[in-house]
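Complex shown without one protein chain; remaining protein chains in place.
And now, subunit A:
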Amino acid sequence: MKPSARLPVLLVALLVQVPVLAAEPAKAPAADSKAATGASREELVAYLARIDKRMTFTSDYKGTVRIMGLSKQNSETAVEIHVYRRDKTRDLLFMTTKPKYMAGSGYLRVGNNLWEYEPTVGQWTRSTMRANISGTFTCEADFERSRLAEAYEPKDEGTEVVDGVTYRKLFLTGKPGTEVSFPLLRLWVDPDLNIVKRIGYAPSGKPLRTDIVRGYQRIKDPLTNEFVYHYKEVMEEEAEEGSRVLVRYDEVVLAPLDPSIFTKSWLESRSR
């Protein structure tokens, strides 16, 4: 993680005071592992790679994400975002279509550059931080392909049995020099390799966000003819404010996208 990206995360972490931490501290694994599998690092990396593969499209991707948020003060927000992504080149574009006052705004990532567009003033901001998306606390990484094996160093935390189902627990640490939204991550994975819960932590170990993955959609990738398990519904809870959002992924289109989509001119041309 670059220092420029680490700073805001650290700042956020400093401000976060959350009871969840007390219940689920980001301590070193194995200490609380009652049934550690004792898997080697290579096995764990391979395990993460399998999870990544199941969630990665080879085709270009277009989808619509709808987010409902509820703040601690009980006020509602609703956002609809069109997501365009090309996993081969890590190009990513978000265009907010609803609500009206945010329509036309967006984020564009090309390589390591991330820009934010404000259509009311026609202004692009080259962002130095991985910002939250469209006024919610979902982040860029939620909409791109899974990069767990590339970006994190895994440690085994054994298993946890709930209602007769055994979930595997992994504790991941972001690799140096890698841009990740959460420097530390704890995962619960079901026997079919579906992530069912994850908690993102700041480097200090303070929890930032807890996600419950309630549903996946199984889609056949036309390029590989293999099934990809893509999120359908995720409930995210921000540790600091206690705000929650429900994220739904709809209307997935797997087909080649015009390269001009991943340009500033294209997003500008969407606002009249």
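As a working rule, a residue touches a chain if its C-beta (ideal position, glycine included) is under 8 Å from a C-beta of that chain, and two chains touch if they have at least 3 such contacts; residues count from 1.
Just so we're on the same page, contacts and distances are computed from a predicted model.
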Per UniProt, the name of the complex member that is left out, chosen from "Cell division protein FtsX", "EamA-like transporter family protein", "NADH-ubiquinone oxidoreductase chain 5" or "Putative acyl CoA:acetate/3-ketoacid CoA transferase, beta subunit": "Cell division protein FtsX"
Hidden partner interface residues of subunit A, rising order: 4, 8, 15, 62, 66, 68, 70-71, 73, 75-78, 80, 82, 95, 97-105, 110-113, 115-116, 118-128, 132, 134-137, 160, 162-163, 165, 167, 188, 190, 194, 196-197, 210, 212-220, 222, 229, 232-233, 235, 237-238, 243-246, 248, 251-255, 261, 263-265, 268-272
